[in-house]
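As structure tokens, the structure follows; a few thoughts come after it.
Let's turn to chain A:
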Amino acid sequence: METLLVVAPFAVPALGALGYAAAGWRRATAGLAAVAAVLSLLAAALLAREVVVRGPLEAGPLLRADAVSAFMLIAIAAVAVLVALATPAHLATELAAGRIEPRTATRHVVLVQAFLAAMALAVLAADLGVLWVAVEGTTIVTAFLVGQRRTRAAVEAAWKYVVICSAGIALALLGIVVLNHASAHSGTGAGLDWAALAVAAPQLDPGVTRIAVVLLVVGFGAKAGLAPLHAWLPDAHSQAPAPVSALMSGVLLSVAFYAVLRVKVVSDAVLGPGFARALLLAAALASLVIAASLLIAQRDYKRMLAYSSIEHMGLLALGAAVGGPLATAAVLLHVLGHGLAKSVLFLGAGRVLQLTGTSRIADVRGLAAGQPVLAGSIGLGVLALIGLPPFSLFASELGIARAGFGSGTGWAVAAALLLVVVIGAALVNHTSRMVLGPRREGPGAAPAPQPLPRATAVALVAGLAACVALGLTTGPLTGLLAAAAEILTGAP
Partner candidate 1 sequence: MSALGLVGGLLQAVLVVGGAPLLLGMMRQVRARLEGRAGPGIAQPWRDLRKQLRKETITPRGTSEMFRVAPVLMVAMTLVVAVVVPFVGTASALPAVADLIVVVALLAHGSVAIALAGLDTGTAFGGMGASREVTILALVEPTALVAIFALSVRVGSTSLPEIVGSTLDDPARVVSPASLLAAVALAMVIIAETGRLPVDNPSTHLELTMVHEAMVLEYAGPRLALVELGTAMRLTVYLGLLANLFVPWGVATEPGVPALLVGAVAFAVKVGALGAALACAEVFLAKLRLFRVPELLAGSFLLAVLAVTAAYVLG
Partner candidate 2 sequence: MVHAIQLLNLAAGALLLTAVLVLWRRELPVIVRVFAVQGVALAALVAALAREEGSAELAAVAVGCLVLRGAVLPWLLRRALAGAGEVQRETRPVINVATSLLAAAALTLLALAVSRPLVDLAPTPASRAVPFAIAVVLIGFLVLVTRRHAVSQLVGFLLMDNGITAVGFLTTSGIGLVVEIGVALDVLLVVLVLQVLTGRMREAFGDTDLDELRELHD
């Protein structure tokens, strides 16, 4: 029973992939993804409840579910539900417009399910090696999703994505090999199991561990979109089809950051908290500066959302650098909140692209007049992203700031808040020009008011509502967040 519970969040999307591969994409099978996503969410919720009560559950030597894994599984499943609701309409419109063929649509849904399964495997891995294999697996699976449209820009984006991410992840592999070396010579038989490594920390050689930690943070940070290896992110997230961008920005970056959090636990135990803090602060501030400087004059709204993802990953790194239970719980809450808000925005942006045929900000005007629900979702989504109450990102950013000012990293947090304000202004500026104002004739105007498909509208509204609910109270997730923060800060 325990094994089944641990394996379910991985098995359900895997079975979904097989199902789609066998049956193909048609009207009858369109709902399969949504069903699989809801089942994963239920499995994740059950697993969370068990883990809070009984502690970490294991399934064989390679899979382990603790509070952090369970929380990440909930985040993955929540975003998967939103995306699964919106995908049928998206694919139907693309098919009708002749931009893709039915074979491409089938491949799309099979790869998305495999993508979800790989992410679930990554957060359920007990062994850093299995975690690495799963994260590299996500790169491989999404390579063809990013390049799906076969245009010059899409092929370029797919190439840069695979090359830069694989290069970064190769550095992470070197870090794993070095850490394995330290572990093998510590005489504790810890192998690469991160929980055992945390326990065996006093026996690990500090010099070797330091090299390993730098490589791991840079390598997994590349996959998470942290500077300096972030160059693939704007291209890949802007060229991928909207549901895929939502998943990649919403959860894939967070799963890569989850790997960094696990490494930080080991690093803090062996080298003291200062080392990882310095690394993560540098990455966080660099990412925020890059995001701010490239958002101000941004001309493409999908790239704008991608740079916003870099900003939020920088905020996650800042929170992790600050450390302590409050900041860590805020980081996890931010993961969930950002996932929901960003996926709503990307789904909306995808719909806008399909309606107007252009991804330039300057060519989209007066959305609110023709598409009230869509424009409202986008507007509220951007407000959520910049951290306004009552959305949950306000609570998580406030938590990080409070913890930061209390723990001696106040200067970094102050600089980060300043950059966040600049970014917020830029985002609001661009979005208001797209959403508000009278409807405009000519290129970029929606040809005729096409109603928003019901499933997509449900996805957009539900995502925003969940974000608001989280902002008001963490409710049933409180215990889970507390347990997860405890594990990540190494408190016994």
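Picked so that all candidates are chains of the complex that A comes from, given by their letters.
As a convention for this text, a residue touches a chain if its C-beta (ideal position, glycine included) is under 8 Å from a C-beta of that chain, and two chains touch if they have at least 3 such contacts; residues count from 1.
Predicted model only: the values in this text are computed from it and were never measured.
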- Note on the structure: Out of 1 or 2, the chain that touches chain A in this complex is option 2
- Write out the stretch or stretches of chain A touching candidate 2 in their complex. 62, 127, 129-130, 132-133, 136-137, 139-140, 143-144, 147, 150-153, 155-160, 162-163, 166-167, 170-171, 173-174, 176-178, 180-182, 184-185, 191-192, 205, 207-208, 210-211, 234-235, 238-239, 294, 297-298, 303
